[in-house]
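Heads up, one of the protein chains got dropped from this complex, but the rest are sitting where they should.
Should a chain be cited, it is by its letter among A, B and C, assigned in written order, with residues numbered from 1 in that chain.
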Amino acid sequence: MDGCPAGLRLNSGDFKETMRRRVPPDPELHSGRVELDEVELLSGVFEGRTTGAPICALVWNRDVDSRPYEEVRFKPRPGHADYTAWRRYGGYNDYRGGGRFSGRITLTHLIAGVIALKLLKRVGVEVVAYTVEIGGIKAREMPIEEIKSKVRLSPVSCPDLRASKLMEESIKKVRLMGDSLGGVVKAVALNVPAGLGEPIFESLESRISSIMYSIPGVKGVEFGLGFRSARLKGSENNDPFTVEGGRVITVTNNSGGVLGGISTGMPIEVSVAFKPPSSIPIKQRTVNLQKMEDAFISVKGRHDPCIVPKAVPVVESSLAMALCDILVEAGVIPRVLDG
Amino acid sequence: MDGCPAGLRLNSGDFKETMRRRVPPDPELHSGRVELDEVELLSGVFEGRTTGAPICALVWNRDVDSRPYEEVRFKPRPGHADYTAWRRYGGYNDYRGGGRFSGRITLTHLIAGVIALKLLKRVGVEVVAYTVEIGGIKAREMPIEEIKSKVRLSPVSCPDLRASKLMEESIKKVRLMGDSLGGVVKAVALNVPAGLGEPIFESLESRISSIMYSIPGVKGVEFGLGFRSARLKGSENNDPFTVEGGRVITVTNNSGGVLGGISTGMPIEVSVAFKPPSSIPIKQRTVNLQKMEDAFISVKGRHDPCIVPKAVPVVESSLAMALCDILVEAGVIPRVLDG
Amino acid sequence: MDGCPAGLRLNSGDFKETMRRRVPPDPELHSGRVELDEVELLSGVFEGRTTGAPICALVWNRDVDSRPYEEVRFKPRPGHADYTAWRRYGGYNDYRGGGRFSGRITLTHLIAGVIALKLLKRVGVEVVAYTVEIGGIKAREMPIEEIKSKVRLSPVSCPDLRASKLMEESIKKVRLMGDSLGGVVKAVALNVPAGLGEPIFESLESRISSIMYSIPGVKGVEFGLGFRSARLKGSENNDPFTVEGGRVITVTNNSGGVLGGISTGMPIEVSVAFKPPSSIPIKQRTVNLQKMEDAFISVKGRHDPCIVPKAVPVVESSLAMALCDILVEAGVIPRVLDG
Partner (left out) sequence: MDGCPAGLRLNSGDFKETMRRRVPPDPELHSGRVELDEVELLSGVFEGRTTGAPICALVWNRDVDSRPYEEVRFKPRPGHADYTAWRRYGGYNDYRGGGRFSGRITLTHLIAGVIALKLLKRVGVEVVAYTVEIGGIKAREMPIEEIKSKVRLSPVSCPDLRASKLMEESIKKVRLMGDSLGGVVKAVALNVPAGLGEPIFESLESRISSIMYSIPGVKGVEFGLGFRSARLKGSENNDPFTVEGGRVITVTNNSGGVLGGISTGMPIEVSVAFKPPSSIPIKQRTVNLQKMEDAFISVKGRHDPCIVPKAVPVVESSLAMALCDILVEAGVIPRVLDG
């Protein structure tokens, strides 16, 4: 990570909680692979504070079992990047564990996210992400304060604890069937100042969606009402302005806090659709790339039946990263932090 | 536009048809403002071919009426960028016609799109965009060949001509009510080679969504099944591979032609949600920024009751631009075109 | 130009003086081509101030005579970009007037420079460029205040008026011989705050030299003593620090105001070597690219016998541009200017 302001207090302990959030406590909800994910800071920190130099963080994979991947070398998993990587890199890519197409790659999002969230906190910006849908089960809408207080109580990061229960059951059931589930994660950023972002090619939405689509498994990104706003009339969708406490706000926030690529000062709301994980034990049709003939595969190894719970902190981190970059560029977060 | 290969045949006539597509023939379907939109090429073309130098194109606004905008200077239109622009630029922005937040800005997408589409054609890539939803009315799914043959027959660019009729009526009705409608545009790119794009931050989806969110009014972007794939099981969503005619294809294309940020060789499919235009005659609540008090606005001037028909070629152009850039970078489109 | 803060007072008259500086009053010192170079502002300015939107400026070439260029189409001028452009663009480049390889392209540097210099002035930074060498004739070293007061008195922008006279004579003489002269331009930026820039790849020198090498004819760029410092001992070259008026300065400024890629707070000094113009009437050896055989050329048309006088404001503008970008990024120049 380059570009982190100097003077931010940071040590390897700061990453612990986030790393823990990646792994739901209930073993039936995830792949079974447990990594300690200890973050070693190699550069960019001195005497407990960032120096302004690039921060290099290292996390060693300890719990590795590459044997199940021999099969996928020439038999690409449907829905996975095995085939496209093979085409892109002429077969020289590291196929073990999916290589850099593995969900493990999101550790970098999390590490950068921890730092971004700390920086945002200094200027009063808060980011919270949570599960709004898994396997078709939708959480009810809730006030943001309730969301914040309950999201950590759910093993799938769904603040609607009733829906959370149903989601958990659904994941466990599908896991037994050798199948997988997708879902939707929503992230909200509070207290983002108005007037951030640029029109057209550097719009807030362009930058945020670009980083969201860096997360493996994402197939849709929408802001505010998103696809639902396409079904409303202008008079229903427009957010009326009003003056409250000497500042301009909008009565509703259908826009998700962005108009014309620039922040309105209302919460920035982004929803991200995750497809069901592609690595499933169920027998599927594929090809043998060496023999160029049809084949079958039943994916072995340890794979998550649903990545949404693990994805929640990744989406949170990604929104934090995007906003942090923009706030540093705009000079709201200074290049040297005092105190 | 910088980066266009040298040797492409190009003249100002090449832009005519696209410019015409912007304006539906039926005056009840749009704002009533008619621009000739003649494209003047100032640089980058010599003896009928591109030189490799940046292409500067100029289109003069002729049919301008800025009077209705005096009111919005200090009374921002709900749902429009008037307020955020005012915050971003400290009130120095050109508020007339929405300035660079006007939909007119998409002329640049169209101009670049014409060039991109010509370049793509040289390597066999074809892009087609069409309306799939307006005001909640959905088009039925159709084979791509049928879409291509019918899309130009519809004044709202919806190849399902039955749905098209309903959409037209819906737009006309909402226009009389002083309100507006949103919708969804889908773009498909055919014959894109497999192996294009990069994982993580430079994924195909990151680049395409980033450019889609540069279009005013876009609130959602999804690939393939998008948000619908979040509701499927892995066994339903995964696209099985098979060998056909000596090459690897997928039986379905739920992924929208992208896996792991890299093209699969199948059609790239992206859907883009447009909100209903914010400028509506209906009286709405807003604020007076000078007096910092609540106010009302009834937006005057010539505004589209639905931008989806005009947006179809813009989405098409945007997908073409993104792919063209990537194909030039990958060396598939060479830096000098012969013949 | 994108990225100009909003609120800067700007009108087309602001460019007049700089455009005039391009043409030395004495017709024997330059090509004889006289362009009015009236700058038309097409966008980015409203009610006399910048809006924050990209500024599009247009200057029409009026005094054009392309006939002499037919010969160079296939007989590249030695020392000019005719041949490399032909290779780079496969022969599709616009060869007339050298196309975008013409010195005319530096008008864009000048236009951006006018804006950059105005922005710098608001934060107290001043940039002055002057000729230090033409055809081997060197100006004596002078205090910056004397330089500033005399540079405009010299038709070749050399503040040492004795040397200026010799340079003028030298240019006139070489012109009669059908030959040309090179020289060195120095630019100095005063009152640049300490602590600007980045180490390694984004060093101040990297950014400034990169922009200097965008100017046609530049073959060398050095900071402070530059190549001369390579001949000194550390004890001679190091600039001792001292405290003066409560701030840290250096006693000498051999470093040219940059250490480790970051500004010291002392004047930034950069020297730029220009080769003699390549377009000369003297008969020279070249090739015929169509016949692929040796040939001769005697370059016709209107060409400067020495570009150094015209290059002085270009170097000044280039340093201003580079610093302006860096000061905007660092937040020293704000995104909205008040008053």
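Note that a contact is a pair of C-beta atoms (placed from the backbone, for glycine too) under 8 Å apart; a residue touches a chain by one contact, two chains touch by 3 or more.
Because the structure is predicted, anything quoted here is derived from the model rather than measured.
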Self-check item: Chains on display which the left-out chain touches in the complete complex
Solution: A, B, C
Quiz item: Any idea which of C:Gly44, C:Gly197, C:Pro267 or C:Gly301 touches the chain not displayed?
Solution: C:Gly197
Quiz item: Of the listed residues C:Gly224, C:Pro267 or C:Pro309, which contacts the missing chain in the full complex?
Solution: C:Gly224
Quiz item: Looking at C:Pro155, C:Gly182 or C:Pro313, which makes contact with the chain not pictured?
Solution: C:Gly182
Quiz prompt | Contacts of subunit A with the absent chain, listed as residue ranges | solution = 6-7, 42, 46, 49-53, 58, 88-90, 92-94, 96, 99-100, 335-336, 338
Self-check item: Contacts of subunit C with the absent chain, listed as residue ranges
Solution: 76-81, 83-85, 87-88, 100-101, 105, 133, 135-136, 174, 179-184, 194-201, 203, 205-207, 209-214, 216, 218-227, 229-243, 246, 248, 250-251, 255-256, 258-265, 273-280, 282, 284-287, 289, 292-294
Quiz prompt | Missing-partner contacts on subunit B, residue numbers | solution = 53, 199, 329-331, 334-335
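Heads up, the rule we're going with is that only the chains that are shown with their structure count from here on.
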Quiz prompt | Numbering shared by both copies at the subunit C-subunit B contact, with half separating same from different | solution = same
Quiz item: Can you give the whole-Å distance between the Cα centres of subunit A and subunit B?
Solution: 27
Practice problem: Would you mind pulling out the distance in Å between where the CA atoms of subunit A average out and where those of subunit C do? | Solution: 47
Self-check item: Averaged-CA centre spacing for the pair subunit C and subunit B, given as whole angstrom
Solution: 40
Quiz prompt | For subunit B, residues contacting two or more additional chains | solution = 88, 100
